[in-house]
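A single protein chain has been omitted from the complex, and every remaining protein chain is retained in its original position.
Moving on, here comes chain A:
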Amino acid sequence: MNEMGGGGEEVVALLPELLLLAGAVLGLLVGLWTPQRRQVRVGVLAVLFCLASAVAAAVALTEPDETVFDGTWVIDTTTGVVRIAVAISTAVAVVLCSSAFAGHARETEVYVLMMLGSIGAIALAASGDLLMLVAGYLLASVPLYALVGFVKDARGVEATLKYYLMGAFVGVLMLVGVAALILAGGASGYEELASALPNASVALVAVGVLGVLAGVGFKAGAVPVHFWIPDVAAGTAPAVAAFITTVPKIGAVAAAFRLLAEPFADAPVDAPLLVAIIAAASMTLGNLAAFAQTELLRLLAYSTISQVGYLFMVVAVAARTDLAEPALVIYLTGYAITNLGAFAAVAALPGVSTIADWAAAARERRWLVVSLVVCLLGLVGTPPTAVFVGKLAVFIATADGAMAWLVVVAAVNTVASLFYYLRWVAPAAETTSSTGPVTTVMRVPLVTVHAAAVGSLLLGLGAGAWLTFTAG
């Protein structure tokens, strides 16, 4: 382990992350020497590196699990799936931004910040050590602070400030939690903690679990540290909002899953129950708050909060059932695709912010409406979309993990969520009444919506193949 050769081999294991990093650095350099109106070539570069990273991750997924750098970086199915999902989601977000920020004075920086944030998301998911988790938290946060306030308008600045202050505060909580766990278990690695925590002081472990879960909960946007999401989503461009509500969430949920599966599995506090309560609160409050929204981005923001609730269900039973990991895999990927599609639907009609305006602007564009319906019903969990399979798998895993009450709560919430998704679908599907000027439609986001809808259906129908691939 201490030999130089060993270190070199281990670096190769990080190829997907290195490709993302190389994309960010190269992108910055190329951007410096590129005229402003041609900066889209940096976006192309970023997309290429993201796709290369996804391919590298897919290849790594077929190889056996390993841990590198003294157990601080775990490469297993969860990491592999997060790598693929993050890389592809980042590519999609870059594509969306290339139309939203075309010709912007700092177009390159958008792409570079996204690439860096995506590495942070993967770091969260892959970390097998609390200190690495903190590093991942910072890497997944700092670039995004800059992204949120990128346009420097009033709402963006307010959102950034809120996001930053809350992120800094929760970061401190997380550090306290990490310190408490190290104090209690005498180590920071997950494996050592898993064996040490069962005999450790309950009070210290409780503080530690609370603090660390606050950190990953913040990145995932779970209740009660979710307040930043609606402001951030509504304060930035839809393309950036799509990225922030997808990529860091994936990493954070995977991080929480790993925490519950390993160090907290036999801890003297009931971490699964705590996570289950967070899950129930997230889906319920997210749904209740979404009811009254008329602004699309805020509606979607609250929808992502409720989606995190469903994802945390499987986190709660991470250590209790073998069905948890496939459920996480399918729900994470399904959520990423569908959520990107929904935000792209907003981005497709620029200058439109409310449900009524969107419906008016989307008339005569029946394919856009059809794809939106597929994406939104996908978020509800209507078959045969990917999130349906994910929800099914999550429900099964949760019931198998002896939390049938949580399944009932989730089922009730799924019905409740139908209200606000249909509030958007119904006027959009109605094309007869509206009259008014025909607004332009952005081609790139439009294609993205269609791709997301098709992808959601394909992943739903091909769920078996995807699960077999990730398990192999």
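The rule is simple: a contact is a pair of C-beta atoms (placed from the backbone, for glycine too) under 8 Å apart; a residue touches a chain by one contact, two chains touch by 3 or more; residues count from 1.
Here is the rule we use: contacts and distances are computed from a predicted model.
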| item | value |
| --- | --- |
| Choices "Oxidoreductase", "Response regulator receiver domain-containing protein", "ABC transporter ATP-binding protein" or "histidine kinase" - which one is the UniProt name of the chain not shown | "Oxidoreductase" |
| Residue, one of A:Ser98, A:Thr160 or A:Thr414, that touches the chain absent here | A:Thr414 |
| Sole residue of A:Gly71, A:Pro268, A:Pro350 or A:Pro383 that reaches the chain not shown, by the stated touch rule | A:Pro383 |
| Listed residues A:Leu323, A:Val352, A:Leu368 or A:Val387, member touching the removed chain | A:Leu323 |
| Those residues of chain A which, in the complete complex, touch the missing chain | 323, 326, 366, 370, 377, 382-384, 388-389, 392-393, 395-396, 399-400, 407-408, 411-412, 414-415, 418-419, 422, 426, 429-430, 432, 461, 463-464, 467-468, 471 |
